[in-house]
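Missing here: one protein chain of the complex. Every other protein chain is in place.
The letters A and B name the chains in turn, as written, and every chain counts its residues from 1.
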Amino acid sequence: MIKFEHVSKKFGKKQVLDDMNFEIPDGQFVVLIGLSGCGKTTTLKMINRLIEPDEGRIYIDGKDIEKVDKVELRRQIGYVIQQIGLFPNMTVAENICVVPKLLKYDKESRDRIVHEMLDMVNMPYDEYAHKYPSEMSGGQQQRIGVLRAFAASPPIVLMDEPFGALDPMTRETLQDEIKKLQKKLNKTIVFVTHDMGEALKLADTIIFMEDGKIVQMAPPETMLENPANDNIRRFLGKHMNDDAVTLTVEDFMRTNIITVDKHRGVRECTERMARTGVDTLLVVDESDKYIGTVSIKDIRLRGKNEKLIEALITDNAKTVRRDGDAHECFDHLLNSGDNYVVVLNNDDTIAGIVTKNSMAKALSDTLWGDER
Amino acid sequence: MTFKLFSEHLLIVVAAEVLALAVGLPLGVLCYFSPKARKPILWVVDVLQTIPALALLGIIMVLAGAGKQTVIIGIALYSLLPIVQNTNLGLLQVDPGVKEAACGMGMGRMYRLIHVEFPLAFPVVFTGVRIAAVNAVGSAVFAAFVGGGGIGTAIYKAIRIQNMNMLMQGTATLMAIAIALDLSMGWVEARIKRGHSSMKKAPARRN
Partner (left out) sequence: MTKFFEIYGQMLLRAIITHLEYVAISVSVGFVIGLALGILLSRIPKWSTFIMPLVSIFQTIPGIVFIGVLFLYLGMKPITVIIALSVYAMFPVLKNTYTGILEVDEGLKEAAKGCGMSQFQSLFRVELPLAFPNVIAGLRLATIYTVSWAVLAAMIGLGGLGDFIYQGVSANDNTLIIAGAIPAAVIAVALGALIDRLQKLVTPRGMRRGAAQ
């Protein structure tokens, strides 16, 4: 278990970490995410003491890491960095065995480790073990970078944007592999990224950071359903409202609508329709409760003899509650030929309407992000 | 330490650099134009610099006789490496986009070289000249051994008559020249480079 207790850090005048408190249980895949400069990498590097906190304590399995020898500590913690950092003067096998060698494993067990490790990522030993990093592609190199971190089977592995420099295809593959590896070996992984897709895919728990503070620490589903603030929502962007979540009507409604009081005159309403270019008005009573609609057709047919619109109100428009199931609402719109569905709040006041247009727009925002 | 020795020394350095430029620039351009010629040319100028100074001067003296001409030729040969190397390097480093643009506008090979590529490569070439010139100040000491005069004469004499004062004076003068030359040419270099600020920073080749 990793535990941060009131950890703060300044670089010069800039507060990079501000009273960080959290716990990571064993075997969890935790992703630190946030904008650059939010302190996520600093947090990560504190776990293996590449950076020391100004204030606060960090515990691993109850032991204050400040009291553990740095070098010893790092040998117990795997580390993968974005620049890959394979030693160009060593072969693949030698690179994998850097830590086992530091820990003075004998030659045989080191050899076994290389075999096992390469096996796990389906890189044939004979083909790769004696290659040098410069003889491999970036993706293959980072695979070895990951294996190097796992080689001495440390209980904790830290990864600092390990796939950031890889092309999307390779990244996907490596993400799948790392997830498999983690499940199989049951490691605690702390992973830094700025890619929400990656975080959602890999994490058991996501820690969202802003200005050196944790804004939200939650499993991906919880974060998707209930983002703690607008920045997280923005980060989640296109990943929000995945099919796993039930969508409600209010996600799709349009709220800038025109309502009229039932005591208004017919002529006034006609003018208003003409001015705003709509053919139907929503009518409310004194306490703003919805009572029905007036359409231009009704006015034309029967409005000649009426002064007030009250007499012309019909209530055959479909209404739904704002927290109603969006699916049902869609079906109605698509099948009935109605142009809109009226959305009501729980006190029967009007919340908005759903039209085919508003539906399509909300969908596109969800799929491709809100880019206005 | 006389003014005569001082001016002789400077004369040797300047003459040698002029000669080195006259030979080195075309060679550097040739290296740039023809990758085939590049390897042997760079190899030869490298070997020239490898030969011990006195050995080189001795060989030249056999051909050219004792006197300033021997030293000037010798130092010019020594100066070839930084000049040829940096000319070649400077030209190679010119932004390919600029080269293509010049080509696309219909400039001929020589026109392109003189009006576009060489001006852009000039800061790097100048660095080469600076390195060569500063080294030449030191090498010109050997003039004394082949009857070429210069500050080396005073140093050589000081050692023979075991006069520490004279030796120190000679050395101080020598280093003052070297440092003054390095600083002033470095200043010019910085100015040129600022003028070329749109250009990518070219690493200076020093050994």
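The criterion applied here is as follows: contacts are C-beta pairs under 8 Å (C-beta built on N, C-alpha and C of every residue); 3 or more make two chains touch, one makes a residue touch a chain.
All of these numbers come straight from a predicted model, not from anything done at the bench.
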| item | value |
| --- | --- |
| Among A:91, A:188 or A:216, the residue in touch with the chain that has been omitted | A:91 |
| Touching the absent chain when the full complex is considered, from A:30, A:99, A:181 or A:320 | A:99 |
| Missing-chain contacts mapped onto chain B | 47, 50-56, 58-59, 61-62, 66, 134, 138-139, 141, 145-146, 152, 155-156, 158-159, 162, 164, 167, 170-171, 174-175, 178-179, 207 |
| For chain A, the residues touching the chain missing from this view | 48, 50, 71-77, 79, 81-91, 98-99, 102, 132-135, 148, 158 |
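Please note the rule applied: only the chains that are shown with their structure count from here on.
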| item | value |
| --- | --- |
| Gap in Å, rounded to a whole number, between the CA centres of chain B and chain A | 61 |
